[in-house]
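All protein chains but one are shown in place.
On to subunit A.
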Amino acid sequence: MLLRLAPALTLLVLGAPIVLGLAWTLLPAFGYFPAIGGTGLTLEPWRVLFASPGFNRALLLTLTTGIGTAVLALLAATSFCAMTAHHPSVLRLRSALPPLLASPPSAMALGFAFVIMPSGWLVRLVSPWATGLDRPPIGLVTVQDPLGLSLIGGLLLKEVPYLVLVIFAASGQVPVERTLAAARALGQRPATAWLKAVFPQVYPQIRLPVFAVLAFSLSVVDVALILAPGNPPPLAVLATRWFSNYDLSLYYPAAAAASLQLVLVIFGVIAWLAMERTATVLGHRWIERGGRSRIAQGFTVIAGSTTIALGALGIVALGSMALWSVAGAWRFPDALPETWQLSMWRTQANPIGGAAEATAVIGLASVAVAAVLTLACLENEQRHGIRPGLTALWLLYLPLLVPQIAFLFGVQVALIRLGLDGTLFAVAWAHLVFVLPYVFLTLADPFRTLDPRYAVSAAALGAGKWRVFFAVKLPLLTRPFLVACAVGFAVSVGQYLPTLFAGAGRIATLTTEAVTLSSGGDRRILGIYAVLQTALPLLGYGLALWLPRLLFRRFRGLA
């Protein structure tokens, strides 16, 4: 039976690239790479890596920005959610989540860079009337600053909304209202009641997403190319640079850097677990103190408000790119363009149209395969009464935990050997590795919690298993199914490194083009790319919400 093979097939589709890719990164890291003459095992690549100029600073930068982003993202998301317990009206801000979640990290980074740069929107808004500046301030470094603060900021714009969404989703498993009522009746103010009584119950469920944020922040390449300092850059950027160098001998230290990236993530997770322990002990002590002071409440509300401001900044960043795409002359310190144009959309229609088409094709293909595999796994699980354990969940998260740079080069090596590098097929498969976990995780809950009585009733009426699946379950799950597909599509649109490596630089998507043009490209063209990068995923979300309404408009129970 084909369905029984679904979990194995899924594991193969996800696992093969990771395992092969890791192997073909680790081997060159120790000098073994016969294709370019490396046949023996040696530590030379590591020596070259450690001796490369600025290595220590690159390592430090990677660790501070990576761990810093994860810690700040969790604090911001947590305080925002705690604040909603105090001001339920804050929940309305959830409608700002879709654009923040849909836009690829690189598009957000491009917009963020324009907002904070010395000649950017923030300075323009207060110039010249407040600052007296009629030309951009000189000597002020706000983007690509050596400490990586702008990188942290740009990453937070994406990671905080993601964690907020994850916390909201996990809160569904906890009786939040009752718990809050009990804690408040015992004298706790709302935000502290949430922190002391709700959050500790939610945290174990969001731990894996938090690790994913940590791994991503430690090893991000596209956002770092836009916002991180260039000399030295973070480790993952350094590795990418070496991998794409004409000098093939740089493959060895590049592979070593990529392997070190994996070690950093493992080290990061272990360090995080240690921090978790300390936080748990301190947290319990805080709870047992029985304090009822306003200080924690006030602090949470301030932090939550900062998070809201951050979200607003994200929206502003996306808006600024949309403005650039239709701006004519836009000189400093004008807050708005002086003239407007649409000609850029016309003259650039060919390259941009091609990139948009490739983006859509790759996205749709990877989502289609991911959706079929996900449904097959879930249906198989339900038919055979399988209770998926923690191992399955970890396996699913594996592509999000292993740094991309640590296995994508190896994937490229394997693809070259198979003669598949640079094909749409290869790129779509590489995307699938990251799309599938999101599609699965989004669809699994609605599928598993669908009232089993519908299927039982249908079976009692004589419907076979497949008819129950296609005629009952799937229609009932239309909305979550489409939302899962939209999430997967958004993930695909945002992929940079998988496109770069599996496409061997020959396949251009909106994201790879935007990142390539980000250094020194025309802002108007960049604006167009960034707008489309956000618009495609938003279109997906829009369809996912609108289609079920259209299809089921005559049925109140579904629409």
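In this text, contacts are C-beta pairs under 8 Å (C-beta built on N, C-alpha and C of every residue); 3 or more make two chains touch, one makes a residue touch a chain; residues count from 1.
As a convention for this text, contacts and distances are computed from a predicted model.
Taken from the listed names "ATP-binding cassette domain-containing protein", "Acetolactate synthase small subunit", "2-hydroxyglutaryl-CoA dehydratase" or "YCII-related domain-containing protein", the protein name that UniProt assigns to the chain not shown is "ATP-binding cassette domain-containing protein".
The chain not shown here is touched by just one of A:Arg47, A:His284 or A:Arg417, and that residue is A:His284.
Only one residue in the set A:Ala197, A:Leu415 or A:Ala544 touches the chain that does not appear here, and it is A:Ala197. When the omitted chain is restored, the residue from A:Val143, A:Ala183 or A:Leu214 that touches it is A:Ala183. For subunit A, the residues in touch with the chain missing from this view are 175, 178-179, 181-190, 193, 196-197, 200-201, 284, 287-292.
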